[in-house]
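First the structure, in the form of structure tokens, and then the observations on it.
Just one protein chain is left out here, and the rest sit where they should.
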């Protein structure tokens, strides 16, 4: 820039102006503001969670559902497994608020007691699949290299067999065993793949962060780094996915029951009830609708919870 | 690019082998004896039994069985079903229907899911967005077969809008309702994914720069937001094909469609292991091929993937 340009007289409005110090006070450089309460990332997430209407609705629903699971007797005194054909297909009445089923069971009671089955199946399947998936995904993501290639192919193999398909194939042979753990096991065996992929991605993302390298430079061992630094920071997406999975597994169980390879008929389950109510659909549609509504509300509340947790943990949504 | 495709192919082969082995192991180590299923209540004379075993390769160790099976599959021979007839015939008969059904489902789920997702993403936080979100949640929460039943009853029986049963060699119109039911859950996931993707892209730097150039909002959305947002959606649709095939069993059952899904289901009920294994293998092959196509499509859409990593 030529010197003439520099020393030319300033344009109107561009003279040397200094703001009065009273209006523009100086703060200390990089001052520390200790006024708010200390909050870790989890605390902050919890804070925004409590203000999210989606969370509040789903939390209330889930609390209610858990209450039903724990104390079904509060809602109904009818035995869900007691029924006679003489009582079949009755309309709703004082004694049977939802009417009776094709086999004479009290539908309301079966809906109430079916809650426990669905929640238990969903919950334990979620635990099983998350443990398997997270371990495999963490292994692949953290170790990398050849191990990652091989483990990822194993994940691909299981991923290539759809959940329902795999469950049907194995489930068919286990028919006859009177236990809900069959379904839980079967769904866990094929339901861990998306957790594995998510965990692998999260671990890969975290392990390249500088605080992990700083830990290594401080002298921490590889395994110690994984457990103390990498996994805790990779938890967020795992938790979100696991929560949504819980809902998905409950639906899957119902589908398996519909196909005849689900829970044994002695267990009170929504899926089984929907399946038996199929033939009465045109004459007594509500026999199918009541358990369906119960199922839908339960699954909805868990998926909504998963969505709310995801929004709360989303770093882009943070304002700091 | 070729390097990329080659690498993907190399990865698919062990997955194919692994998946088929897994299926084989699941079926045949379950203890259900296909020969028993053929015989039914009667006991077979040993010579007949031995001959049957040889015919179905059951006298050989499992790994050898599997290996022979794979060799056959590559040549298009899926073996014999329990009635002694080639499974490939059953498949040939059943496949076209399911293919029509699946293709329609993909088109429906993609079009509606993407359009709804884009609208929801652009109008994030408004009532439109919330409505679409609730809708998608509902579709996921209600089991497909319930949706299927209800749709069948309301639209088919009561309103008589669509035929209740599909029958053999159905037309596209006949398959419209089943395809919609089949694609329902996938539609919900596509909607959610598109919505998130679009909502992430709207405040992106390159969108702001495009805006600063003087582009109209229409051009912004179509050229800069849409294209960037759709890539993860495309990959998802391909990967979701597996879920679609699982869902086909349910949907074909509800609407009495004689497709591959019913074939599988009947085979399971009859403990017809060869057919079961073959159908599942077929589904896995289709799944892997569609994944490969999607990966290639991804490379076509995203130039960063196309070029070898420097």
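Residue numbering begins at 1 within each chain, and the chains themselves are lettered A and B in the order written.
Please note the rule applied: a contact is a pair of C-beta atoms (placed from the backbone, for glycine too) under 8 Å apart; a residue touches a chain by one contact, two chains touch by 3 or more.
Keep in mind that, in the parts below, contacts and distances are computed from a predicted model.
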item: Chain not present in the shown complex, as UniProt names it (candidates "ATP synthase epsilon chain", "Peptide/nickel transport system ATP-binding protein", "2-oxoglutarate ferredoxin oxidoreductase subunit gamma" or "Iron-regulated ABC transporter membrane component SufB"); value: "Peptide/nickel transport system ATP-binding protein"
item: Listed residues A:209, A:266 or A:279, member touching the removed chain; value: A:209
item: Positions on chain B where the hidden chain makes contact; value: 3, 6-7, 202-206, 208-217, 219, 223-224, 227-228, 301-304, 307-310
item: Residue numbers in chain A that touch the chain omitted from display; value: 1-2, 4-11, 13-19, 21, 23-24, 26-27, 29-30, 32, 34, 36, 38-42, 44, 48, 209-211, 213-221, 224, 229, 232-233, 317-320
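Keep in mind that, in the parts below, only the chains that are shown with their structure count from here on.
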item: Chain A and chain B, separation of their C-alpha mean positions in angstrom; value: 23
item: Chain A contact footprint on chain B (complex, rising order); value: 11, 14-16, 18-19, 22-23, 26-27, 30-32, 137-138, 140-146, 149, 153, 157, 200, 242-243, 245-247, 249-250, 253, 264-265, 268-269, 271, 276, 280, 283-284, 287-288
item: Complex contacts: residues of chain A adjacent to chain B; value: 153-154, 156-166, 168-170, 172-173, 247-248, 251, 254-255, 258-261, 271, 274, 278, 281-282, 285, 288, 292, 295-297, 299-300, 303-304, 307, 316
